[in-house]
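Every protein chain but one is kept in place in this view of the complex.
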Amino acid sequence: MSALETLAEVSATRLNSFVSKWKSQGKKVVGYVCTYLPEEILYAADILPYRITGKGAADTSLADSYLTRVNCTFSRCCLELAFSGQYDFLDGATFVNGCDHIRRAFDNWRSHQKALPFMYILPVPHLLSPEALVWYKEEVVKFKEAIEGHFGTTVDPQKLKEAVSTYNESRKLLRRLYDLQAGTEPPLKGSEVITVLSAGTAMPKGEFNTLLRKLLEEAGTRKRVPDKKTRLLVAGSVLDDAEFIENVEGLGALVVTDALCFGTRSFWDLTDETGDAFDALVNRYFNHVPCPRMAGEYPRRMAFLKEQAARAHVDGAILEHIKFCDLHGTDNALLKRDLEKAGIATLELERQYGPLADAGRLRTRIQAFLERIRR
Amino acid sequence: MIVAGCDVGSLTAEAVIMTNGSILGSEIIRVRPTAEQSAKDVMDKVLAKLHLSYDNIDYCVSTGYGRETIPFADSNVSEISCHGRGAQWLIPTIRTVIDVGGQDCKAIRVDERGLLEDFVMNDKCAAGTGRSLELMAEVLGVDITRLGPLSLEATSPVVITNQCSIFAEMEIMHYLCEERSIADVAAGINEAMARRVKMLVGKVGVKEDIGVTGGVSKNIGVVQYLEKMLGKKFVQFSEDPQIVGALGAAIFAAEKARESKP
Amino acid sequence: MSTPKADAIERIVEAFEMASALPEDMDLESPEMKALIEMMPESRRNTFLAMAKDPDVRKMSAVFNRCLGIYWRKLLSAKDEGKKVVFVPFNFAPEIFHALDMIPVCVEVLTTMALTLEEGIEPYLDLSVERGLPDTMCSAQRAVIGLFETGLLEKPDLLVNGALGSCDPNSKAFEYMAEKFNIPVLYLDIPFYHDKRALDYYAKGYKNIVKAIQEMTGAKLDVDRLREVVENTNRASELFFEINELKRNVPNPVPNYYNMHHTGMKLTMVGTPDAVEYYQTALDVSKDRFKRGKSVLPEERIRLLFLYTGYYFDNSIYSWFQEEMGVSYVMDVLTAFDFNPLIDTSSVDSMLYGLAEEMLNLPMTRQLKGGWDMPDNWLSDMLYYARTYKADCGVFTGHTACKQAWGVYRLVADELKRQLGIPSLRLEGDGWDSRITPMSVIKDQFEEFFATLL
Partner (left out) sequence: MKYAGCDIGTVAAKIVIVDDGQIVAHETLSYKNLPKQAALDAMESALSHANLTQEQIGYCLATGFGRKRVPYANGDMPEVVCICRAIRRLNPEIRTVIDAGGQSIRAFNIGDNGKVSDSTANEKCAAGTGKFIEVMAKALELPLDRLGPLSLASRNPLSITSQCGVFAESEVITYVNEGKERGDIIAGINRSVASKICSLVRRITLKEQVVLVGGVAKNNGVVKYLEDDLGLKLTKLEIDPQLIGALGAALLAQERHSASR
């Protein structure tokens, strides 16, 4: 099996073979949802951080009795899977107060009979001030202690250093992949990249790195994607749906980079490996490319988007957001204005998460957008 | 060189045949069970009228929601591009096209060549579509074609506040039992529709001249409200605005034919 | 819409001045009054009648409207007098700006006041969306953004937002305003918890903001001036604590409409002598009503607690409760200031810390940060208020943009039911946008709910 095939399989199966193997060794698996959670701490405690998504929820009828129509379909899909027992294999879940929706999804989950044995929320400030950094560090310490207390383990400083290095390795490899994608005739389709990313959050990073390395080797021998396509950047709300990108690419585009939360935003910045690992980790997570939840950071997000657009030579940008997601919805409105000003054609798309998306209607808009770029 | 544009929408299908930059003929039909069938029927009809056959067509572009399933089309172009192109071809000064059809509503900005500059299309829900007007006309007990003229007779239009087209029916009933006149209710319906369209148009920014296409452009009530809200007059098409999509497709067809057979 | 030309604030001020000029012994049935009322746009008429029908409410309203009229007029002349104007959300205490001789405008209160505009706020709500904002954002800020877009509302010198962590739409709306209209902005982060550590963190952030405000505007904080303001605040707090005491009585003598006033006062004018005057009037009226055994009509049948906000676009609902339904509206989150501290005025530090503590206990910040069942959060407060004010039922008004409230309301309502046996009604309708659910429909739903309670 090629590395890509293995990764695709991981991405497609909730309880995939790597997780099963991990569990069969008697080790714990803990879910998370946000890029502000320092996964390395779990990893160093020999706990597998597993990203919770709403992939595969066919409807949201269980979740809808708690969350409502005005809550985003991502948080509803996640809760649906939790309530229907699909996350029973997790030993715990650690959320972040990322946004109003996911915070309330967490509230509902931990108050429900399907609550996992360990339910923890790590509060992250919404400002990047020195005081906020202190607060965040204290919270990460509390989080570490909570993990140690509940699972009866300790986060050994040496193991933390190793975890940091493993995670950095992963980020560097992903960046190499993205560099290839940024060139002419990239080796992978954008939808395949999404699959890789999604697999990377559902398996141990060490093994993921091995597969990534193999993938990069294979990339050299792969048939290249012809370059006559319109090169696009995708940014916005959480996107786990390779099909969405496939749809876009089916219309003659190629998604060559992104600014998605579990895309470049999550791996662009490395952790400093020289000093104290814990402090470095806290700094890295606090200061990484800011999410729209971070107030006053719009200019930085804008700059990051422009940087990605320039690096990957894109012809246009798709800014998607899940309906009712105000964080990304508002940001996208501003980003659209500023990207267009900078001469980058931009399409704003409001959509539903995963299977609930209305593909036909989206297709028309995407096709028209591509026609607009190619005119 | 003879080219064709074929637009299969959710309610109607149109075909336009062109040669050397002028329209030879066009047809509009109600949609058939499948997009394929609609396309074939409308095409047969226009070809018969012009005494032509499929062999005479050098290139055909399809558009509309059924655009991807039409066997005789050489390629397809989105209805957004086609509406912009067709409208601008008819009236070269047009920069904004508002297209309100059965299932969607779009605001399109084009450049001086009729090519897309930007656009928005409604997504979320059916409120503010032609189909929702039909449902409301039904509750009123009038034919959809009467909704516009009736609304011109209104003396004090009602205010329809409900966002949902299905629930708006309830509000309409409410007014009917209060014995408000049909004309006042019709005007309220058109006003609510215009308000929704206006919101969308604002998103792309209006540049004059402005033209309105799609079935709802035949509703004089909606059109007048919209003109008032935007504070602008719309330009009038010489052709039936419903064929604008198909016309745009035919123009693209002519271009593509030139590209492929130099 | 017929596009209005005149400045929005100017027209709002006129409306308030007109409302405050009405004599106490006014006869609503007189032909002149009838003609005048007939002329008003519907929403303004409803609100006017809600304030004018009952003589006690009229008395309180006259003071309220006069104070507010003066206040908004100051805003009009701010430019000429070289005063800086700052926009804040409804969880940012106004005192510091009064002390700095700046004019704080609470965006949500401004939206509520703008309801008196002839054209209503709907055109502005729509315009904000037309110009880019998602339509799922909160109408309380969208109206103001729409007004900015038209140029009918002068831009403030500064924006200060303290909603980070309690309401995303709110903080994003401020970021949007800042970026779109180029207005300087400051943010205050709300901690997730409600303990000493959280208060210290928050107070530090607050102190930094106060410093930044001075640096950005050149204003200087004077300790005596601050003390004067904070003393007014303390005085107002004592008065409204006393009013709250009266509210505990069955039947409740405090007029329903007081709740509307209370929110408006507390979030804009507290710290001024005018606010003290208003609370004194409201207390006197309520005491007098208590003596006379006066309450809602025909008699108090239901004591209602709003589990979050009420409705603002049509205040006739409160007089309907008061005069027809026998419903005493005891509390909502926007008037829930029972945990408001009395501030230690010994030093600048103690006062700033006290103001921060006051703010950490303001609506939205107190109940909506963190988790729903954490200490001093939504559930604990609702249980407290329901018990203290002997509520018979809870109502969640389901304001469309309040996603986090919608997302957890059910758990709160379930617990109220389980622990106190209090049933709750869940409504869906926007607090400011009359088009989401018209008042007639809201009233029908209330009527049905009340019928099940009796």
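Note that the chains take the letters A, B and C in the order they are written out, and that residue 1 is the start of every chain.
Note that in this section contacts are C-beta pairs under 8 Å (C-beta built on N, C-alpha and C of every residue); 3 or more make two chains touch, one makes a residue touch a chain.
Everything numeric here is computed off the predicted structure, so don't read it as measured data.
Although it is not drawn here, the omitted chain touches the following shown chains in the complete assembly: A, B, C.
Of the candidate positions A:69, A:142 or A:313, contact with the unshown chain belongs to A:69. Note on the undisplayed chain: of the listed residues B:96, B:165 or B:217, the one touching it is B:165. Within chain C, the residues in touch with the undisplayed chain are 410, 414, 417, 423-426, 428, 436-437, 444-445, 447-449, 451-452.
In the full complex, chain A contacts the hidden chain through residues 59-66, 68-69, 356, 358.
Where chain B meets the chain that is not shown, the touching residues are 10, 33-34, 103, 125-126, 129, 131-132, 135, 139-141, 162-167, 169-170, 172-173, 176-177.
The rule is short, and it goes like this: only the chains that are shown with their structure count from here on.
Taking B-C and A-B together, the chain pair joined by more C-beta contacts is A-B. Distance between chain centres (mean CA atoms), chain A to chain B: 40 Å. Mean C-alpha positions place chain B and chain C at a centre distance of 46 Å. Residue positions 323, 350 of chain A each touch two or more of the other chains. Listed in rising order, the residues of chain A touching chain B in the complex are 323, 340, 350-351, 358, 360-361, 364-365, 367-368, 371-372, 375. Taken in their complex, chain C has these residues touching chain B: 1, 3, 126-127, 129-132, 434-436, 438. Across the complex, chain C is touched by residues 161-163, 195, 198-199, 201-203, 229, 231 of chain B.
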